[in-house]
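One protein chain omitted, others in place.
Then we have chain A:
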């Protein structure tokens, strides 16, 4: 089981690769859209990469609930 910190840092790696987000800016309270400037197409890439990295399924109807990095961490923590 990965810790919340490990999941956050894994997401930071993906966000850097896909959208050029500085890993130092990635924290649980940050919003993907408003704070990290991740557009809708890049968010799709983040989700697909996160599924692979953490061995989870993130259905499309779940993605709209993942507003912040913390939301994503919680979902991954609960489902992997």
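Methods note: a residue touches a chain if its C-beta (ideal position, glycine included) is under 8 Å from a C-beta of that chain, and two chains touch if they have at least 3 such contacts; residues count from 1.
Keep in mind that, in the parts below, contacts and distances are computed from a predicted model.
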Completion exercise
Choosing from "Phosphate transport system permease protein PstA", "3-oxoacyl-[acyl-carrier-protein] synthase 2", "Amino acid ABC transporter ATP-binding protein" or "Phenylacetate-CoA oxygenase subunit PaaC", the absent chain's UniProt record names it "3-oxoacyl-[acyl-carrier-protein] synthase 2"
Handout entry: Of A:13, A:28, A:45 or A:71, the one touching the omitted chain in the full complex
Key = A:45
Problem - Hidden partner interface residues of chain A, rising order - result: 18-20, 41-42, 44-45, 48
